[in-house]
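All protein chains but one are shown at their positions in the complex.
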Amino acid sequence: MKDRELLQLEETWAEPRGFIGWFKCVHHTSIGRRFVITAFIFFLLGGIEAVLMRIQLARPENTFLGPDLYNQIFTMHGTTMMFLFAVPMMEALGVYLVPLMVGARNIAFPRLNAFGYYIYLLGGIFLYVMFFTGTGPDNGWFSYVPLAGPEYGPGKRADVWAQLITFTELSALVVAVSLIVTVFKLRAPGMSLNRIPLFVWAIVVTAFMIVFAMPTVALGSTCLILDRLVGTHFFNPAEGGDVLLWQHLFWFFGHPEVYIIFIPATGIISAILPTFCRRKIFGYTPLVLSLVATGFIAFGLWVHHMFTTGLPRIAQSFFTAASMMIAIPTGAQIFCWIATIWGTRPRLRPPMLFVLGFFFNFLIGGLTGVMLASVSLDQQVHDTFFVVAHLHYVLIGGSVFPLFAGFYYWFPKMAGRMPGDRLGHWNFWLMLIGFNLTFFPMHQLGLKGMPRRVYAYLPGMGWGGLNLLATLGGVIMTAGVALFLINVFLSLRTGEVAGENPWDAATLEWATSSPPPPFNFDSLPIVAGRDALWDMREGHSGSAAPAVVTGVRGDLREVLVTTVLDAEPDHKTLMPDPSIWPFLSAVATSGLFIGSIFTPWAVPVGAVPVTIALIAWFWPTRKEHLERIEAEQDHGRTPAPPAEPVTQGQA
Amino acid sequence: MNSVRNIIGVALITLALASCERERRRFNEVPPGATANDAVRQSVLQPGAPQPNQHLKSVYEDNAWAVSEGKRLYESFNCVGCHAHGGGGIGPALMDEKWVYGDQPENVFSTIIEGRPNGMPSFRAKITNQQAWEVVAYVRSMSGQLAKDVSPSRDDDMNIKTPEQSKEKEQPVTKAAEHPK
Amino acid sequence: MRSKRRQWTAALLWTVATSGSGCAGVQSALDPAGPQAARINDLWWLMLWTCAGVFAIVISALVAALRRGRAQPAEDAETERKMTKVVAAGVAVTTVILFAFMISDFVTGRALWSLASPDAIIIKVTGHQWWWDFEYQDPIPSHRVRTANEIHIPVGRPVKLEMTSSDVIHSFWVPNLHGKTDLLTGHQTVTWLQADRPGKYRGQCAEYCGHQHAHMAFVVIAEPVGQFNAWFDNERHPAITAANAGQQRGQQIFMSRTCMMCHQIRGTDAGGRSAPELTHLASRESIAAGTLANTRDNLKGWIVDSQRFKPGNKMPSHDLGDEDLNALLDYLESLK
Partner (left out) sequence: MSHRESTLDVSHLPGYAFGHRSLMWWGTLGMMVIEGTMFAMLIGSYLYLRGRVPSWPPGAKPPDLFYGVLNTIVLAASVLPNIWYKRAAERLDLKTVQIGLLVSIVFAIAFIVIRVYEFRALNVHWTTNAYGSVVWTLLGMHTTHLITDFIDTVVLTALMFTDKIEGKGFVDVSENAFYWYFVVIAWLPIFAAIYLLPRWI
């Protein structure tokens, strides 16, 4: 690539500067980086809430937090971790990495992706502003009716929770659609379905689960707000409604949600293991099939959250079977990973350490999960600290540990510098020991009868010692996370400069500079095999530069669109220019959402600015129009009449 | 430009304070004027120029939890028996604009504590002052006197009347001279 | 080397946690006193040791995978084929174990429901925000006994609990006897209990139900049939008439102040249903839903300022004079 073309690309794809410019960015790396940082800040906030809870529970009948504040804090902890950290963080990694891994210049719908981020950001700010003005939700992250209903949930607390759900699931849905279309239509030529990296497979399966699960909780939270503000009777038992309808709607989303959090973590592990074991992943096809199987079965086992509500026993036994069946694909994945590690003596750098930590913790979480699948045992341990231990072993052990592995693994790509190795080891060991000290005693607490979400417990129950141990563990784990922060800040300044491919990995994101330029690749790569970079190196050991695509205009934001199955070049299209309108639409939509808590008239009135902003977003500017005309009539060819018959059939 | 910023700042602070107050859970604070206040005159007919009552702002009127407690007590003390859900029956309607013994919080408080002729029992010593002030706040919300975001929504029972939250604010009229219903 | 140390810490942690602090406990699922809790306890130990075995095997496979082999392994087809067979075997074993768990669960489940019998004692349970209302059902209305936060059951005889909630969702759970069952507004859920050995079995609400969810406990007292019948007859009688002057004055205060608006004492004209029934308050061990021992000081503290013990509960605070307060306490302590 000659310098002149590189300069032209640089100038065409440059991201706007300045304060206002910040809100106009549309490139997936700038939006993805903000997404990751915002989600991590909410992770820290959720962690602080967890520490406050642990301090209150350290001693029987502690008075550090009163019941009202404790209930708000445990709800904020659950809501922040599940809706503001876990799902957005996994999607953020997808937004940053998937376009790079499939060899595209940008995500499919860049402005829609930016809109999704701003809705998520404004939703998070809205929740925390309401929390600090005393309106923090206090009905749990599941917000069961009738406690969250109009009669027993006075004030606006339950509405704040329900509206936050509307924010986060709108953001998740929008980003999920962008990710799916990116993977289906913008892959580099040659990347057929069986050459897609496993991390990208995981993100696609997650995106599909989001698209099918999130609308259910959107409907549920809308019905709850209608019940509370407009006087409908969805959940009013006296007027034909049913309190269990809320539980069904919530958990039909709830269980896929926890797999939405877990499956990207399996993708991270499948991306890290080949690099550190220096061999191709063992069992690519079984791993992909396991991902898809987990995605499907996840929708069939939500009633195991409701085993104690007296549903007919035949229904419960079906869900027991489904809950146990889902352990098979997960087991297959673990066996394939161990087979990948077999005999390779991997380099134990921080990413690999966190993956090994994942194996240790997730196994305990998975096995207790299988125990919880049985109705009779679940009747004893449901809604006790045994379940708190299980969920933290699968969420922290199963998702946060691989996430930290991913942070260390992709930190050179995002920041251009290597993360500190020694601090990395300290961070890992403190988190591993702190995590196990905090949550392993909770299995015992649950079996000794300590229910969940209690702000205090009587002295004579025999729970004091284990709770104190858990609190100490919590302090150690917090120290571990603090070390991670220190490591990040230190490495940003003094870390050694990381080249294009510090770990000698195989996926395409390592084929460009770190951090990648706003146009990702100097020239679009052509994929030769499943492990793109390794195959290129072996295949072209002798000849010149690896195969690339030419003919994509450098003076316009033009990208190559390829077919779904075999990623053969199909046509070219223009990516939209940076624009302020996605941000303004997000602000208008937030105004509508927040206003509708206080008066139903905010919906029709608020819809006007939203419509205006969306129309302005869509309306092509003169510049965009001229660019499109030029791109479509490139080299004097009139817009190709749709000769190919294949396009006709799709009415 | 900074005047606009000031206005927005002030608006946000007042909003924050309002929502702070609306959401506070006052478990054991006894409200001001909780002592039996017998300085309340029922009638506007007084020798000389009529002196207005010493108006008393009950703190429960901005507190959503206290008003919902008032609603719970309104049902468990069987006020429903005579006043129904505000529509009235044996007792007068509480959701309309007509008030015989005054609509101000201190008037309603003394009506509950003193009792009234034609059937209103006296609840002196039968309910604590905190409970009485909570019921007062709820009774005033039935005719829409309270802010919309403080008044309670519908309850999980048969849907008899519009929730206090969506009740239009009535302009109270004290018909002391008129023959009480 | 490092992974070896981690394997040791895992084994150490596991044994310390499970055996160290023992299985006894005031409210423990591992200390069964009834047939159902015993069956679930057996299922628990079966699953625990199987899963511990699976955990040990997989972790040792991982450790072996880390230690074995050369830096640059040859990915020849032969090892790949062998590896595929091992992984397939692993998945097959996983499926078999899961199937075994499922069958054992179904068998245990059937046993849990086999207690249903016609001559069981039927108790109607109504959950309120933050206390339990129990009513022993009887075909003769006058024999029905209503009590709060404490129930007595005869040893060895099944008890049927027909449960519903009057406000939010609660969950009835006494770990020593059986698993939990939710109390749902607008639904009636049923559960069966039986105690095989006499004793006091504490239970607690297990579904988050608001401010004082943490202090919504109850006690199930299992006793031989003779003691149970004696208790039941006493409960059936209305409250004893006040004997001495102090108690009469206490009763007069009870009737003239706020107490009669919410509480019921059978045999007097205090008939409030929105608070625990006090006809035989003195015969109970605890007050405030299992939070405070039933002593004179606790009762006094509870009446004067209940928010100090359970902030947010529905019992109002009272500023009675000392002498009125003592008379009231005398009366309440006479309600055997």
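We call the chains A, B and C, going by the order they appear; numbering starts again at 1 in every chain.
Methods note: a contact is a pair of C-beta atoms (placed from the backbone, for glycine too) under 8 Å apart; a residue touches a chain by one contact, two chains touch by 3 or more.
Everything numeric here is computed off the predicted structure, so don't read it as measured data.
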Item to check | Visible chains in contact with the missing one | outcome: A, B
Item to check | Contact partner of the left-out chain, one of A:E11, A:D421 or A:E568 | outcome: A:E568
Item to check | Residue among A:F234, A:F262 or A:F358 that touches the chain left out of view | outcome: A:F234
Item to check | Among A:V145, A:L560 or A:I594, residue touching the chain not depicted | outcome: A:L560
Checklist outcome for this item: Residues of subunit A touching the missing chain are 108-109, 112, 173, 176-177, 180-181, 184-186, 189-190, 211-212, 214-216, 218-219, 222-223, 226-227, 230-234, 236, 239-242, 245, 248-249, 252, 526, 528, 543-552, 560-561, 563-564, 566, 568-574, 611, 615, 618-620, 622, 625, 628-629, 631-635, 639-642, 646-651
Checklist entry - Footprint of the hidden chain on subunit B, which residues? => result 154, 159, 162
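Keep in mind that, in the parts below, only the chains that are shown with their structure count from here on.
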Checklist entry - Drawing the touching chains as a network, do you get a line, a ring, a star, a complete graph or other? => result complete
Checklist entry - Per-chain C-alpha centres versus the global one: which chain is nearest? => result A
Checklist entry - Approximately how many whole Å separate the CA-defined centres of subunit A and subunit C? => result 37
Item to check | Distance from the mean Cα position of subunit C to that of subunit B, given in whole angstrom | outcome: 40
Checklist entry - Out of subunit B, which residues touch more than one other chain, so two or more? => result 25, 156
Checklist entry - Multi-chain contacts in subunit A: which residues touch at least two other chains? => result 68, 146, 151-152, 237-238
Checklist outcome for this item: Contacts from subunit C onto subunit A in the complex sit at residues 2-3, 6, 9-10, 13, 17-18, 21, 23, 25-30, 37, 39-40, 43-44, 47-48, 51, 54-55, 58-59, 61-62, 65-73, 75, 79-80, 83-84, 86-87, 90-91, 94-95, 98-99, 101-102, 104-106, 108-109, 112-113, 129, 167-169, 171, 173, 175, 178-182, 184-187, 189-190, 202, 204-215, 217, 291, 311-312
Item to check | Touching residues (chain side subunit A, partner subunit B) in the complex | outcome: 68, 130, 133-135, 146, 149-152, 154-157, 227-229, 231, 233, 236-239, 598-599
Checklist outcome for this item: Per the touch rule, the subunit B residues reaching subunit C in their complex are 25, 27-28, 72, 76-77, 125-128, 130-131, 156
